[in-house]
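Okay, handing you the structure first.
The other protein chains are all here in position, but one chain of the complex has been omitted.
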């Protein structure tokens, strides 16, 4: 049985500081939580940054740099995975839906990856979804994704493709053919977000039926689906992800006191199912990272 | 075994006149093909109209009215289903993706249904998809769909919800709860369009796992998947749709000489599998139409 | 979410004393392990008895009586479930396969249930499988199962139907119609025994596709599949079973020191997935036991 790679998504950009006092916000806090996750078994940390004053999502390269350096001061073992999520929202105006309303943050591809180009982590995510998000629209059309993929590939960063529907997987297959990604393909199935994949076996089976052979996949759930999806992913041969980006609770009504406890529980589930956790070095071998 | 309802989608708005000489374009041609489909067993015809001069898609109420009247001159038995598709495309500009490029045709909900309100067919479609279509974006956010549904419901038109991903089915369930749709829910699964559901059993199983009990469903495929999906839908208990909107060929390399032959072949497949074709009256009973 | 019923199968008749020193053999040991399972959260114990001298499987009513009385001396809360398994093996002779070879123990139905009729536990199992077991044949033809079901029903014992293939589920449906079982139907899917259901999601989905609505089901695995099937069953809405009848190990290479630790681990998995364990009284309500 392949060992299981645990990714910890430590803060994201949706969770708000008023939802939990344990959300890491400053570069120092984020770095500390990454290390805590690492000590519990995470091989990869998925990083967003925030404005240290307000806790609001940020794309500032400086915050990314400080976070990365603080982690690297402690260990170079842990695999770093930076987000490229911000810049994909379109809000149609009510009167004329072709005009962008306030809140729209659509950016051209090159403006979504400067922190990745500057800091060159081993991995960055690419979102492949175009879908409704309430009455907003998430837009990641093929032209955009392909250019982002090209930019990060050219500095040697491996993309992790975030997939929310079977259509995203079709786009992933196209990308893999158009670009010369280093093998294997690395994808995540994001399950339980409204209008995305439901957190069910049937959704996972559809995803797996479309997956290119040899791809490394992680299925993870949000909210109360987080730990059930850890088990379901392991049972079907996938890797796992937990973290405060996805879920605030250790169990019903019990806030997780940081990302460490979430990772600790995920590791326990994997082991209870007979699995083993991959070290960062083992994860690098599985993912074809480094040399 | 429930009888099978055959819908014929006679012209659509994607197929171009230069692709096949058999595409009906004028109201008279469209009406004739509807009658031809009816004579072969179609209980429902799904109608778009076109500019009689150019063959380009049109939303002109006059063309819809002429088409409907021409059909009604021949028979009132056949169930009419008008599209509300046009008005959902957004093309992000390359330099600033938040600005609509030429080709964008996004419309507010009220401007997408005047022909339905004027002509009050028994059924109209509502597209529930927000997705990439090449580098264009199809946008049907919940607010838009809900208002369109409310408008058509208020004049007694039953919506057929067109679904392209599992997320669309989640929106369909919400709609069913928010509005007082007459039972049963009527949905179509559109399979084989790029970035939509793939034309596979796994996709259909995911769709069915999310479908509200009692819903009447049709699964149909586009292009070369059209006739295979006729069989697959019947085998799993669904209804069927064919027509020049979805597919131009009777068999590989052989253009269908109109919608009649496509319906004839679909009916043969249903019967070869032991099924029976529902008459329009039987379809009305299944769909809760009329009074 | 329905609470999860944990059954502990404490000794079975396949496991041999030389495989683990923790196997309960005497009525006193078996009763003690039932109580240990109960203290860890088991609502039901599934009981076989053994010859106290040799550890070999036994059908002696006296051993069953002593075991039941020893449990009842401690608590009447725990639900007792006695096996009716022995008496179903046929070994074809090599030269003339129609002649039973030594080791054959096929019994007429009435001779397989005297302990159940005498002791009237709340539940007894009925095996519905006819299948190869190596070069032996397990035989439970409909005539036999129906008579056993009738006999135990007439003394008020609820049968739990043990199913090893989709065919067994067909027989279960027939039985339910022929006899006047008290609702709901109670079934177990035995997964991972050679020539029976494989311990996979696809097998479970086939089983569930055939299950009568409202049935209470448990899916459990043998050997190293035991704990993964605990998780898979809970994730799909089923109940669970563990115990030394099914599996000797707490984790790879680590023998379980009795049934208590196996139950403790199963309970931890259920809770880690967000589930709750049903008490015996809650299990009785779900199963329609008692009055």
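For clarity, chains are labelled A, B and C in written order, and residue numbers in each chain start from 1.
Just so it is clear, contacts are C-beta pairs under 8 Å (C-beta built on N, C-alpha and C of every residue); 3 or more make two chains touch, one makes a residue touch a chain.
Computed from a predicted model, the values in this text were never measured in an experiment.
Participant: One chain isn't displayed here. Which of the visible ones does it touch?
Facilitator: B, C
Participant: Identify the residue among C:92, C:114 or C:288 that touches the chain left out of the display.
Facilitator: Only one listed residue reaches the unshown chain, and that is C:92.
Participant: Sort through C:167, C:184, C:274 or C:288 and give me the one touching the missing partner chain.
Facilitator: Considering all chains, including the one not shown, the answer is C:167.
Participant: Of the residues C:22, C:38, C:197 or C:220, which one touches the chain left out of the display?
Facilitator: Going through C:22, C:38, C:197 or C:220 one by one, C:197 is the residue touching the chain not shown.
Participant: Have a look at C:142, C:184, C:212 or C:274 and name the one touching the chain we're not showing.
Facilitator: C:142
Participant: Which is it among B:125, B:140 or B:232 that touches the chain not included here?
Facilitator: Of the listed residues, the one touching the omitted chain is B:232.
Participant: Which parts of chain C are in contact with the chain that was left out?
Facilitator: Chain C touches the chain not shown through residues 90, 92, 94-100, 104-108, 130-132, 134-137, 139-144, 165-168, 170-171, 194-198, 200, 202-203, 205-206, 209-210.
Participant: On chain B, what residues meet the omitted chain?
Facilitator: 201, 205, 224, 227-228, 231-232, 235-236, 251-252, 265, 268-269, 271-274
Just so we're on the same page, only the chains that are shown with their structure count from here on.
Participant: Just to be sure I understand the contacts, which chains border both chain C and chain A?
Facilitator: Per touch definition, common to chain A and chain C: zero chains.
Participant: If you average the Cα atoms per chain, which one ends up farthest from chain A?
Facilitator: C
Participant: Distance from the CA centroid of chain A to that of chain C, rounded to the nearest Å?
Facilitator: About 43 Å, centre to centre.
Participant: What parts of chain A, by residue number, touch at least two of the other chains?
Facilitator: 205
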